[in-house]
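Okay, structure first, notes after.
Yeah, one chain of the complex is gone here, protein chain that is, but the others are all in their spots.
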């Protein structure tokens, strides 16, 4: 399998550097909390629904607690303490939220016996949420056993993005029938900057459909139907990203989503979300994903839409190594790491296809047990849809030749519109042709020893190690501030959502994290 | 370079069998003549123009001779004898033709001194024609030296087919500017069954433009202009095929065409032309091509439009070996052998692309010094033009990975219309992308030893040898009659143009053949 | 459900279509405006010009996406629906035998300069197509396949010689409407050569015919893309054999 003749010592060194660069960020994440982490805890504990304006009760409750006692203790203790004081059973947390919103409950940080009692009830309530997630995971395992996994690798991953869950559903089912193994429902623009998760079924997204618990449920049910029909378990993907990353992860676990876009830096770079906020949220959400058996998809592909795919190829490698470290630290197994990369080299560059093969193989050989997520060309797609379909075909071929795990199907209309029904059909036909006609070509693909492809891969690895050395010296936060990734400069003290971050007080208590880390 | 591990003994045996199967056909060709061979001789000797009905004077003259003395002596002696008797100089052959058409000249077969004299003048006159061809060949060499050959292999070959030479010209020039190295002007349907070559510039072809000396001249001049502009010699192709094959070859030599479609069996199989007629015409036309430095393109690709490309792959190999033998016998060098094959496997067949690679490599390794002509998918193209462009891209890739010499560019509209201007542009963009992005991939393409590709190529070679053994036993004419090639059954005593064939009389004289065989 | 539909991009009723074409003008802003003018005349509004590329000196290729305002009324669609029962080979043979008491004579050819025989062979030869055997396989049909590039006079003569009940003609090349010219010439020749009651059933086929043009072309029936031999045999029985 090893086609690149990589130096194992260099590979080890790269991993070690990533660990050293990442550890301070983990320490940061372990010592901070965010409003969304706390809301996720309450969701696990059973708070559901939203007020008449559509603001979820978890938001109202957390806001009420923060108003009175701040965020730094975590909300579990104040909330369960208040619950006890109000004489409400653990199942009535939502009622408590309603009362809190009406201003009729007071919060404080309990101590002593009250604290011990609150802690116990809180653990039990969030534990029930985690058990619900465990049940969904077991259910997934059963369904996979019953219906089976896709016959081929890579898995074929398709997006739907109409903005209307009721248009999305038939389109997703049609795509599954035409061969999609994974359906991703793209989110509306703007959702990631909402500091709450919308409620209910939705029909009004822009260039994507709102991620809501109800939409998750509707789509998962529709795809369960398709799985039954097709005798193949069709996976569902959404985004644990943006200001509500931990809650999205939780809802995904509760509604048996199968994969989630979840990157350690995407929100920082592409949504201008505060770095600390992101790293804290990210760690919690990954712990939940680990528990839920969800495969994460990281976002290195995005860097190549703003930075050049040849010049900055090594930044993708560096980020993959960091994502891997953060993921392992949060408890994810290798099979859950859909590390991202992409076919984004300018097609006018001489030997661009061989360069793509070199980069794709490098990722493959650095992360042999991870189901890499291989993203199609987007940046160099144009309104010339005929050329676009051709480029997508070569993308598919590179994916097949280098053993990628998850193939995100490219659309010929990438530069024009969010995908039409017919675009998806044409794109799947493209994938089917390439996998059918050349699926075995990897057997005959042997990069010439010391040749173009091996040289390129080794060069990118060397550049990655050099960059990691610099990051390890300067700190990762500094590197991000300087525009190392995707040439986006994001200082640690700027960006959205910083107000929702707090350093743990000594008595900080989070029953979910405790349970997640105990397991 | 050897990627298939072919057994050299088997390869030698295949060649030897082809020689033995072909030799009786060569003997046939050496002992027969046809009206078109004779007309070609007169064209070399300087007869030009047509009567007011558009019937060329060479036709009128040959018909007149045949009427009186038959075809079996050749027309050179009767014609130059009559010329002498009429007291006309050698340059006035056309005048003689006009007189003959008016019925005012008598023809006979001279003997003794008259014959010797006629022979001498005839040789001189046809020799002048051959010298004109030599001058055009030298001119080509000069222009190639000045402007240069294409930088890359394969050469990029494009067709124009509007039916109107004055629409063809700007389209051909646009194609050259967009990257075409070779322009082929497709002929009107029906021309191949005309037993004369039309005259003058033409604007009324169906699905192709009539091949006339004047159209040849106009297009060659236009492409000379393009060559100057582009600093790259742009080649011109037409067809030495159909009932006028020898004359087409002659006119091509006189007008400095660079390549000609010229197959030993195409006319038999796909135009129902009599086998003997074809083999005789074919030998003469190849001798002229050899002299003119023209590259021939053979037509094995066509078999795969009527027969299945997997089941009948070996018939392509057999035909290539026969075409090679006939070509060498007629004096063509290896660099002049554009042996045909094609990407025509049903794309739904599992591993179809690897099968294509196996077939394409087999041809490449059997004929290492021939500039193979690689034809795009046609049979399995449909009205789905998006899929069509993708398939053409994989065809281009197979061409690049297996070192084909001449790449006939496929059009996404293959199943719809003769190519539009934009189809050609899209197709060239496709070729440029593939050659630019993956032109060097052949370095990394190493069929697994004993794997799928090697096994398939060796199997096809073995089947080819088996078929050649049968043909050698039964005779080639019998094999053709039985539908061996392209599943078209063509008995030797049927088909068009048989009336225009004669066995040589003892005094048969052909000054052109003598000169061609002397050189 | 309503009979009125609109093109569908990704939402019901969005009316979205894709269009491409070349204009014989060099690429500049005016050319792009000209392309949008054409899209507008075709009923696209709004029209997005998403790609423009000059080819050679004076041509530009365009790709346009957008909404068309036309409604499609499926109740007004005119199609040549199959108006005869689809029979098995066995049934065809039985009906011919019973109804005609002789073999039904079919003469086929590809006329004009067209040499594409794969289509007519698919209908006539035993081998057939799409898993169905061709008409030669039917015991009660007598098939004469004249092959390619047959002239109209040759065809008429053969039809008379073979006492053809039906003449099957294939036309694949369509450039400059070759298929239409040849078909008209053929039907006129039969009208001239034979009185109406002696004339064989005239059938043409090929991938680019409009099946509703039979009347206009003077033939009895047109078969298009993807025709199978069984359909043709069933049609012949329906037209030529009294039940």
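In this document, chain identifiers A, B and C correspond to the written order of the chains, with residue numbering beginning at 1 in each.
By our rule, a contact is a pair of C-beta atoms (placed from the backbone, for glycine too) under 8 Å apart; a residue touches a chain by one contact, two chains touch by 3 or more.
Since the structure is predicted, the reported quantities are computational estimates derived from the model, not experimental observations.
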Missing chain -> touching shown chains A, B, C
Among C:70, C:102 or C:198, which residue is in contact with the omitted chain in the full complex? C:70
Of A:48, A:306 or A:455, which sits in contact with the chain we cannot see? A:306
Specify the residue from the set C:32, C:91 or C:132 that touches the hidden chain. C:32
Residues in chain B touching the chain absent from view: 161-164, 167, 171, 382-385, 413, 415-421
So which bits of chain C touch the chain we can't see? 5-9, 12, 16-25, 29-34, 37-38, 41-43, 46, 48, 50, 59, 68, 70, 72-74, 76-81, 174, 208, 210
Interface with the undisplayed chain - residues on chain A: 163, 170, 173-174, 177-178, 188-190, 193, 206-207, 270-272, 305-306, 415, 417-418, 420-422, 425-426
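The working rule: only the chains that are shown with their structure count from here on.
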Round to the nearest whole Å and give the separation of the Cα centres of chain B and chain C. 33
At what distance in angstrom does the C-alpha mean of chain C lie from that of chain A? 52
From the C-alpha centre of chain A to that of chain B, how far is it in Å? 60
Per-residue multi-chain contacts in chain C, two or more chains: 53
Set of chain A residues in contact with two or more other chains: 384-385
